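Heads up, one of the protein chains got dropped from this complex, but the rest are sitting where they should.
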Amino acid sequence: MQSFEYANPATVQEAVGLLSAKWGEADVLAGGTDLISLMKDHLHTPKRVVNIKNIKELEGIQKTAAGIRIGALVTMDELAKNADVKASAKSLSDAAAAIPSPQIRHMGTVGGDLCQRPRCWYYRQGFGLLAMKDGKSLVPDGANQYHAIFGSGPAYFVSASSLGPALIALGAKIKLVSAKGPREVAAASFFVSPANETSREIALHPDEILTEILIPPATVKSATYEVRQKEALDWPLATASVTLTMRGNTVASAKVVLGHVAAKPWDSAEAAKAITGKAITADTAEAAGKAAVASASPLSQNAYKVTLARVAVKRALLEAAKQKA
Amino acid sequence: MSSTKDPKTKNAVSRRGFLGGMGIGTGAVGAGLLEREAIASPAAATVAGPGAAPITLNINGKPVSLTAEPSVTLLDALRNHLDYTGAKKVCDRGTCGACTVMMAGKSVYACSVLAIDAQGKPIETIEGLPVDNPISTAFVNHDAQQCGYCTPGMVMATKGFLAEHPNPTLEDVKNGMGGNLCRCGTYMGIRQAVLEAAKNMKGAKNG
Partner (left out) sequence: MANTPDYSWPPMADRKIIGKSFKRLDGQAKASGRAKYTSDLKMKDMLYAAYVLCPHGHARVTSIDTSAAEKVKGVQAVHVIAPAGTEVQWHGKEIAAVAATTEEIAREAIRMVKVDYEVMPHFVNEQDLGKAGSRGKAAGEKVTGDPEKAFQEAEAVSDGVYGIPVITHSCLEPHGCVIQWQGDQVMAWPSTQFVTGWANTLAPNLKVPAANIKVKMDYIGGGFGSKFSPGAWAEVGAILSQKAGGRPVKIYLDRVAEQTIAGNRPSAFGKIKIAGKKDGTITAWQSDTWASGGFAGGGQPPLPYVYNNIPNTRLNHTSISVNAGPSQAWRAPNNQQASFLTCSAIEDFAAKAGCDPMDVFNKNAGYTPRAEQYQYQLAKAAELSEWKKLWKPRDQRTGTMRRGLGIGVNAWAGNGHGCTARLTINSDGSVVLEMGTQDLGTGTRTIMTQVAAETLGLQMGQVKLVIGDNSLPPGGSSGGSTTVGGVSAATRKAGVNALGKLYEAAAPALGVQPEELEAVDGQIRVKSNHAKNMTWVAACKKIGPAGKISETGVNETRNPMGLFSGGAAGVQVADVSVDIETGLVKINRFVAVQDCGLVINPKLAESQVIGAIIMGISTALYEERIMDNATGRMMNPDLEFYKLAGIKDIGDIVVHMDIREVNDKRGVIGLGEPPAIGICAAVGNAVANAIGKRVPYMPMTPMHVLNALEGRNA
C-alpha cells in the first residue's frame, strides 16, 4: 500500500470535509474487505483514508412509518439477523445471509457492499475498469467466463454488489451526503454502467458519503435466489431478486432484478411484465425467466450464464410465491 | 515505544515530515494533498500519518504498542511488528481465513483490517488461548489438521462461530465455517472437532 494519511472523523459533517472533489485523492474506509485489497494492489492509492466507523449516526436499523432505515455501517451480519428486515424485506435479508463467510459478514458493511469495486480480473490486475487495450476491450475475446451477459459494453465486468438487486427490486432509496448537503437517489439509479475509464460504476460523487438506505413500507413478497458454485466463500455466478405485490393469487406488479450478469444490477422490465397479471406457477415463472434473458448477449465463454440467469429468475419467483405476503 | 494514546489530533500538514522520512510514496503525495487540505480539512479531524504513527492495540487483554504506518494491516502488525505468528498470511486478500482473529468479539480477517483502525477494540489471537484450550484440543482429538497452516485460523473461526452458535448441529458447522480454507483436506475432522469443542465448552461453563 502506498502511504496515506488516516483520518478518523466522528461526524458525517467532519467526514465529508475530508473528502475531495476528485476521485483518487481520498477513500472511505468502512469494513475494509475491499478497500484494503484495492490499496494493496495499488488500484487505489488514496492520499487520505477516511475511516467512518466512529460515526455513530451511520449505525443501526430502524423501522418507522417511512419504512426501514438502514445505516451505512450496518454489517452484513446485522442486516441478515434483523427481524424487521427479515419480516418485510426478506430478499434483502437473504442476500446478506447468503454471503458464505462469517468473517466477511462481520466486517462487510451495507455501504461497502454498494460501493465495492468490481471483481473483474482484468481490473484487479491493473488493466483498468474497462480493460481497454489499443482502444478495444480485452474482455470479449479474453477470459470472460465470469463476465457480463447484458449490456453491450464498453464495461463487461459484473457488479459485485450482493444487496443491489434486492434494493432495486424493493424500490429502496440511498442517501448520499456531501459538504453541500444530502441528496437521495433511487437504488435503481445508484448503479451505472461506466462509459469511460475515468467514470465510476456508482452514482456516488467523490466528495460524498453513502449514509443510509431507506426501504419504503409496502406489503410485498420478495426473494433473492443466487447461483453460487461453492458453499464456502465464493461469488455468485448469477442472482435474481424479485419483489411482488399480489392481488389475491395473481401478481399485481413485479420487479425483477438480476445480479452478477451486467456492469450494474440488471432491472428486467421484460421479466416483470411477463409475470404481471399472472399467478406464479412453474410455467409462468419459467416464461418470466425466458423473458429476462431474451436480450442477453453473452461473450465467447459465458453463454452458460444466460441459463443461470433464467433459472435464477424462475426460482426467485417460485421462492417468493411461497411466502405469506 | 510504549505510547498508549490514540492517534493524536494534529494538523495534517505536520505529518509531511514523517512522509519524507519514510522515503517512499513521496512521488504520489504531491501538492494535491496540501491544496485539498487547505480547502477542506476540518480543524478537529483526528489524523495520523502518512509516516509511522504510534499505535496501541489491546491484544489478549493487554495493551501492546508499536509504531507503524497507517497502511500496515493488523495481520502484518501482529506477525512482523509484534510476534504473534499464529495468524498466518496466506491469501492476504480476505478470501482464505488463515489470518482469522477475534476483534470486538467477532471473527475477522486480520489481513483486511488496518492496525491503526483496530485500536480500542479488544483483539484476541490464538496466543490468547491456552495451549490446551478446548477448541485446539478438539482439533487434536479429531486429527483435524495436517500441515496445520490453516489451523490457527480455523480455531479462531471456531471460537467466533461458537460464540454465536453455542449448541450447533453438524449442518450449522458446515454453514458457519465457510470463511476458512484448508488445502490438506481436513474438513471431516474439523466438523467433528467443532461439535466436540461446543460440547466441552458448555461443560466448562456449567462446571
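Letters A and B name the chains as they come in the text, with residue numbers starting at 1 for each one.
The rule is short, and it goes like this: contacts are C-beta pairs under 8 Å (C-beta built on N, C-alpha and C of every residue); 3 or more make two chains touch, one makes a residue touch a chain.
None of these values were measured; they are calculated from a predicted model.
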Touching residue (missing chain; options A:E184, A:E231 or A:D283): A:E231
Omitted-chain contact residue, chosen from A:A21, A:L43, A:L138 or A:V192: A:L138
Touch criterion as defined above, residue of B:V47, B:L74, B:C96 or B:I123 at the omitted chain: B:C96
Absent chain, residues of chain A that touch it: 1-2, 42, 100, 119, 121-122, 125-127, 133, 138, 141-143, 145-146, 227, 229-235, 237, 301-304, 307-308, 311
Absent chain, residues of chain B that touch it: 21-25, 69, 71-72, 76, 79-80, 83, 85-93, 95-96, 98, 125-127, 129-133, 135-137, 139-141, 143-152, 155, 173-175, 177-178, 180-191
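As a convention for this text, only the chains that are shown with their structure count from here on.
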Geometric centre distance via CA averages, chain B-chain A, whole Å: 27
Chain A to chain B touching residues, read off their complex: 1-10, 13-14, 17-20, 22, 25-26, 29, 31-33, 36-37, 39-40, 45, 47-49, 51, 53, 77, 100-104, 106-107, 179, 231-233
Complex contact set, residues of chain B against chain A: 7, 12, 15, 19, 22, 24-25, 28-29, 32-33, 36, 40-42, 44-51, 53, 69-71, 73, 92-95, 97, 100, 106-109, 111-114, 116-117, 157, 160-161, 164, 174-181
